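Just one protein chain is left out here, and the rest sit where they should.
Naming follows writing order (A, B and C), and every chain is counted from residue 1.
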Amino acid sequence: MSDWRDQTEPLVLKGQIKLPYTWSVGETGSRFLIALRDEQKILGNRCSNCDKVYVPPRKNCGFCFKEIGENDWVELGTEGIVKSYTVVHFESPLQPIKPPFAYALIQLDGADVSLMHLIKDNLDRLENGARVKAKFADNRKGDILDIERFEIIREEE
Amino acid sequence: MAKRVAIIGTGQTHHRSHRLDVNGREMIYEAVNRALDDSGLTIADIDAIVIGNMDHFESINYVDAWSVEGSGGVMKPIMKVTTGGTTGTSVAIAAYYHVASGMFDKVLAIGWEKNSESDTTGAIVTCSDPVWDRYSYSGAIPSLATEASAYMEKYGATPEDAAYVALRERTHAQNNPYAHMYGRPITLQDVMDSPMLAYPIRLLDICPRTDGAAAVIFASEDVAEKLTPQPAWIQAASVRHTFTWFGDVDQRSGLQSLQRASQEAYRIAGIKNPVDDFDVAELYLPYSYAGLKWIEALGFCEPGEGPQFIRDGHTNMGGKIPVNPSGGVMSTNCIGATALLRVAEAAIQVMGKGEARQVPDVNRALATGFGGCWWSDVMILGKEKP
Amino acid sequence: MEDIAIVGVAQTKYEARKYKETYYDMIYEVTKAALKDSGLSLEDIDNVITVSNDFFDGRTISSMAIGEAAGAHDKNISTVEGDGSFGAFYGAMRVLAGYRSTLVVAHGKGSEGDPRFITNAMFDPVYQRPLGIEAISAAALQANTYMTRYGISERQLAQISVKNLGNAKYNPNAHLAMDITVEDVINSPKVATPLKELDCSPVSDGAAAIIIANAEIAQKAKQPPIWIKAITHCSEAYFLGDRDLAVPKALQDAAQRAYKMAGIQDPRQEIDLVELYDAFSYMEPLWLEGMGFCAPGEGVKLTEQGVTALGGELPVNPSGGVLSSHAILVAGLARIIEATLQLRGQAGKRQVKSARTALAHGINGACGQSHCVWILGGA
Partner (left out) sequence: MSQKSVELLTITSAPIGMPYQWSVGIYGSRFFEEIRKTQRFVGIRCPQCGKVRVPPRRICGECFCEMDELVYLPSAGTIVAFSVVNYPFLDPSTGKKRPIPYTYGYIQIDGADNIFSHIINETDADKIRVGMRVQAVFKKPEEMQGNIEDIRYFDIIK
């Protein structure tokens, strides 16, 4: 080994990749997001082959690989059951709210799969099986955060 | 045991500048279903999937995982292969090896891109080395301009020569209802009058950006002939990704990677004279000047003879070796799908499914991919089992 | 399967930050070392598969940065973007298809990017990414599902970290090697419940290479060939809410096909050691269940009973596993390398006695959406 390699101070270049992306939601997803935005309703759709009700709705069933039809839309409840959760204790610039908060997989009434979303309040009462309800944002823009978060429903309610 | 491999079906979207009606997964689903229909298969028949695109064009990490609902990968082996512009041929070649290995009988290759979702040049700039090149790099055009200028200087080629290539591609695209530029014919004068981007390259000398997907099904010799009357057999696949540093490529000389890859592929497939031995070629020509020069690297004609070869009409429909009956990259450029479309179109020609763009009696077809650091991939397809 | 073998392996030391080296430097180092290990020359290598990821590398066509460093200037080459075990899978297929040999290289420098951003980009841009979700929180959802389903405690899972970080003491390449207790794990800072810092793998820098060859080249190589008895992989559905996170269906499928391919009837009896992708402590027992080494929910018992310990009946992650060194994309290849070293009898102080058959494993996507299984055998 020649010595210059041992005598050179290794440099580090600090930089970033900062490009805006504009993702197409597609026809199916647009209908779902528009219902959140305009009607505060959560729509799913049902695969006529396996009968599974999806949320967010899909253009096709991934398991059956069949297109889901125009007549297979269903309105789901805005309430559901927590199937899984985690309370997040670290920060990320991409998080929409400050920790601690929870991510949860929530099975909405009428759906066969779970939707991932946020829970912020009463984290001490959060457990699998807890019943939660969607809290819609006041200012809705046609994205998944039109549901601002889910809230735990009290037993007596 | 190593198996011989054939393409038994292809599918592609109707390529457009913006496909807002579908997200990426749904666009892939369209192409996959068309390939399944073309092969007479259902997704249950597919044993494995290879998919490719460019991460920073849609900013989706682990596309193999993200895509499964549209690609058909739920409870199947799926892997992602990506190499830049050559992604499509890399995906095709990976699917070929999946089958050739004897491990899978029927394998689906998918290439896709939704270029409308990002600033294409901005995304391409991220392929340059962050330490050395990204500060000044402005996309592919300057290096292409370098090649074009040097070629003109060396052989006296003219912008009009190149315009004939652009004209050919666009004219052929009018026979291909899937092409992004279908229904939009141009004249030689349109090319010459289009805005200058970087001398000598004008707007109509380069490829567009496109939303689209392609899917191709590869099958082993054990099943191919049972599934389709005329499979397109893979007779050779060869790759050279020669350089790692932009500055090591000398655009003033011939396209080294294409020379090496094609020579190897010709040797494997027993090609002696490409113009006679091939009936059609689907070449990854990202800009018009490549249509003059790269056919020289492929041995269609001697160095410097490209312009005359084009003007003589040898590469037009009805010529000695029609090039890009589909309209080529300059008529459709969904980047991760682009090179796979070359393979798909070559297979379509061998299978005789080209309809308005079909070249009569194709026995053997050549497909190429280009990308990365002036890299090349070559595939040879034919009616005869290798 | 036909006779194809791993005839050369190499890896760097795994560490938090390799300031000095570029990806290119690391790939050259492991390429040279793998050739040396095998006793082969670059002329014996027909083709090259590289493994890289454009997000981790901060560069589109990340493979462009390293091709010539892997000796691929004038060779057939391709690139798999995913875990190294998948890249090696492609490399093995190329040998089965007729090449004499494939060099497979992988590099990962988690230190250069921010995994919170990079793994956020694994999630769906419309429905999930705006929530800020990334790989650790997603894994925590899987841990929660798994633990709740079977009543597994955090203390039980802590034993996995204790075992693997302990094994790492005998691995000179390991990033983290520590004597810790269950209490240390339980008291380590909360990350995303139920995961604590010591339940999570570190993010490491490192690179690895293997050479896969046919019987002809294997005979020429100086190392004893380690035969590839089976390779399989399989992916599950994408959306976490579509999956049963406590049942690794794709792994079950891949493992069962691998056993069939390798002619294994009773994996627990016939496999001598396992190197699996334990990015988090809970993954080790969950993957062991998916591999069929025990009934669902009983994975932790194997550790409690000492079965998976270095001197146990079925040592799991004698290298220290991913919990001790996690160079993303490299980690699956590192599992294959450790299995190879064990079967060669070259694993030093962590050598598993009379190891003849090993299982190595890699994953892709969130929460092990996709699994790759390798069965390797010694002479």
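We take it that a residue touches a chain if its C-beta (ideal position, glycine included) is under 8 Å from a C-beta of that chain, and two chains touch if they have at least 3 such contacts.
Note that the coordinates shown come from a computational prediction; the quantities given were computed from them, not determined experimentally.
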item	value
Chains in view touching the one left out	A, B, C
Listed residues B:I28, B:I78, B:A162 or B:A198, member touching the removed chain	B:A198
Which of C:G108, C:P125 or C:P248 contacts the chain that the document leaves out	C:P125
Residue of B:A44, B:V131 or B:L188 in touch with the missing chain, whole complex considered	B:V131
Hidden partner chain, touching residue among C:G71, C:G290 or C:G377	C:G71
Residues of chain B in contact with the chain not shown	20-21, 56, 59, 119, 121-123, 125-126, 130-139, 141-143, 145-146, 149-150, 197-199, 243-252
Interface with the undisplayed chain - residues on chain C	18-22, 24-25, 28, 42, 55, 58, 67-69, 71, 73-74, 109, 111-114, 117-118, 125-126, 129-130
Sites on chain A contacted by the missing partner chain, in the whole complex	1-2, 4-5, 8-27, 29-31, 33-34, 43, 70-71, 73, 75, 93-94, 142-143
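The definition used in the following text is that only the chains that are shown with their structure count from here on.
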item	value
Separation of mean Cα positions, chain B and chain A [Å, integer]	37
Distance between the centres, which are taken as Cα means, of chain C and chain B, whole angstrom	34
Residue numbers of chain A (touch at least two other chains)	15, 17, 21, 23, 25, 29, 62-63
Sites on chain B at which at least two other chains make contact	23, 56, 58-59, 68-69, 74-75, 123, 126, 130
Chain B residues within the chain C interface of the complex	1-3, 23, 54-69, 73-84, 90, 93-94, 97-98, 100-103, 123-124, 126-130, 238-244, 260, 371-373
Of chain A, residues touching chain B in the complex	13, 15, 17, 19-29, 58-60, 62-63, 65
Chain B-facing residues of chain C, complex	2, 24, 53-55, 58-61, 63-69, 72-82, 86, 89-90, 92-94, 96-98, 118-119, 121-122, 124-126, 231-239, 249-250, 253-254, 364-366, 369-370
